[in-house]
Structure formats: structure tokens, C-alpha cells
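Removed: one protein chain of the complex. Kept in place: all other protein chains.
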Amino acid sequence: MSSTDATHTDATPAEAHAHHGYITEKERYLNRLSRIEGQVRGLGRMVEDERYCIDILTQVSAVTKALETVALGLLDDHLRHCVADAAASGGPGVEEKIAEASAAISRLVRS
Amino acid sequence: MSSTDATHTDATPAEAHAHHGYITEKERYLNRLSRIEGQVRGLGRMVEDERYCIDILTQVSAVTKALETVALGLLDDHLRHCVADAAASGGPGVEEKIAEASAAISRLVRS
Amino acid sequence: MSSTDATHTDATPAEAHAHHGYITEKERYLNRLSRIEGQVRGLGRMVEDERYCIDILTQVSAVTKALETVALGLLDDHLRHCVADAAASGGPGVEEKIAEASAAISRLVRS
Partner (left out) sequence: MSSTDATHTDATPAEAHAHHGYITEKERYLNRLSRIEGQVRGLGRMVEDERYCIDILTQVSAVTKALETVALGLLDDHLRHCVADAAASGGPGVEEKIAEASAAISRLVRS
């Protein structure tokens, strides 16, 4: 994240993507995803150890819920920043942004 | 729906709620909901006739999917009109609108 | 399913289908479905009255949850009676019953 080149401090990668709303919460998302990765690895150990199916299923449901929480957070950030900004700036982009968001919501609801 | 008071024709109920985006598609939503109502009535007949559980479950999944399609349509309309309009007008209402939309999405994903 | 033995004509339809586990709870299922039908009709009225999208979405989620509860109940009954009976009787039918149940579960999870 640190920019060692003073001549380019006006456009760090983070600033260049500043419309990606989740950046302010980036660490929180990374921590959550890292935890979820550990949970999936734990599922592998449960299968390896031939644990009781129902216990594995309970854990799968927990991982799915954790992923949903990440998805709902990203979507909220997206609406709050990307979609709202496009709408505020009045360009034609807002239609496309909302169509994208609706498609993503549809995939989440149906997955 | 009809306004008998000529002095108020400039604000019929429909116009007063014109920010409710689904209005243009109202008939389509009503037709879909009427069809879903018939499907639920059909589920009752299947139980009444003691039809095979699995066949009833197949039909329940079809009704759930039809309801989801209605919900995703309403949500898309809501983003397209209510949220985008609030964002475009630049008022403080956009935060609240997006919080509401995110909560509704969360309920849909988890239901 | 038809009985060619006249001495068994006293088998009512309910008895003839006695392996359909939900029968003992039939009234409860019918009441629930009747309530869900009323909820769907209520959704139609909300659209007709041009109620706020988010309120309609909240109600759609409630109906979806109510349908899921019906489906999970039917599935539990099915496992408890149909599948368990097939397994207990040791015939080849149990494989097919379980494949059917798994397919129904899959449709529910993905709907």
C-alpha cells in the first residue's frame, strides 16, 4: 500500500480504485475471508477424520452463512458507493450499474 | 383509483406514489401474484388428495421460485427508481434508502 | 394401488395411502397452506394499493419462509414414513426413495 515514489502520490492504486467502496473495510474483509478459508480447511480435516456427517453439515452451513455475510456486505458497499455515485453524477452508467447489481442479487438469492 | 374531485386531479393516488417504480408494471405483478395464489391453492388440493410428498415438494419449490422472481423484480424496480432518484436528488435520504434495500436483500438471501 | 379384493373395499382413500406420512397432520398442512394463500392474496392487494416496495418485499420473505416450513415438514414426514418404511422392509425401493428425497432436498436448497 505504501507509495515510495513521491511523484506518484496523487494516484496510488487505492485512490485509483476509490470508487470500490469496500476499500475502507478491506482489512475486515480480508480477515473474514481468511477465517472462512480456515473453516473450509477445517471441513477437509473433518472429512479426513471421518467425523459424523451431520457435524460436517452443520459446519458447512456455518461457512455458507459466513460467505453470505461477506457477500451482503460487499453488495451494500457497492450500492452505497458505486451505484449511488453513478446516480448522483447523473450519467447513463447508473442503469448499467443497477442491472449488474440486480443480477448479482439474483445469483445470491438463488445460490 | 378514480378521483371524483376535479380540483385534485393533479395528484391522483397513483401520481402521488409515482416514485414506486413497479407501478408501470403493476398489471404484470398482479397477474404473477394471482398465478402464485392459484399455485398455493393447488398445493392445498394436492395435500387434500394425499398426493405423493415428493410431487408436492416439487410444486412448493416452483412456487418459491415464482415468489423469488417477483421479489427480485420489485427490488430491481426499487433500485432503479427509488434509490437512484434519491441518489440523483442528492438529499440525505439515499443512505436510508440503501440501508433499507440492503436489509431487504439480506432477508431474501436468508429466506 | 387398486385393490381387486372386494373384501377390502372398506379401505378409505386415506387408508389406501396410509404410507403418505403427512396424513395425520393433514389438517395442519391445509390450514397453513390456506394461510399462505391468504398472504399471497395480501401481496396482490399491497401491489394494487401501490404500497412501498420494501414493505412488499418483507412480506414476500415471510411467505417464502412459511412455504419453506411446509416443505421441511413434508420432507421430515416423508423421511420418517416413506423412506424409513422402505428401508425397514428391505426391498430395493429404498434406493429410489432416497434418490427422490435427495433430489427434492436439492431443489429446496437451490430454490
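Order of writing sets the labels: A, B and C. Residues in every chain begin at 1.
We take it that a contact is a pair of C-beta atoms (placed from the backbone, for glycine too) under 8 Å apart; a residue touches a chain by one contact, two chains touch by 3 or more.
Worth saying up front: this structure is predicted, and the values here are computed from it rather than measured.
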{"item": "Touch list for subunit C against the chain that is not drawn", "value": "68, 71-72, 75-76, 79-80, 83-88, 90, 94-95, 98-99, 101-102, 105-106, 108-110"}
{"item": "Touch list for subunit A against the chain that is not drawn", "value": "13-14, 17, 20-23, 26, 29-30, 33-34, 36-37, 40-41, 43-44, 47-54, 56-58, 60-61, 63-65, 67-68, 70-71, 74-75, 77-78, 82, 100-101, 103-104, 107-108, 111"}
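Criterion: only the chains that are shown with their structure count from here on.
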{"item": "Between subunit B and subunit C, centroid-to-centroid distance (C-alpha), Å", "value": "25"}
{"item": "Centroid spacing, where centroids are CA-atom means, of subunit A and subunit B in whole angstrom", "value": "27"}
{"item": "Residues of subunit B engaged with two or more neighbouring chains", "value": "68, 71, 75, 101, 108"}
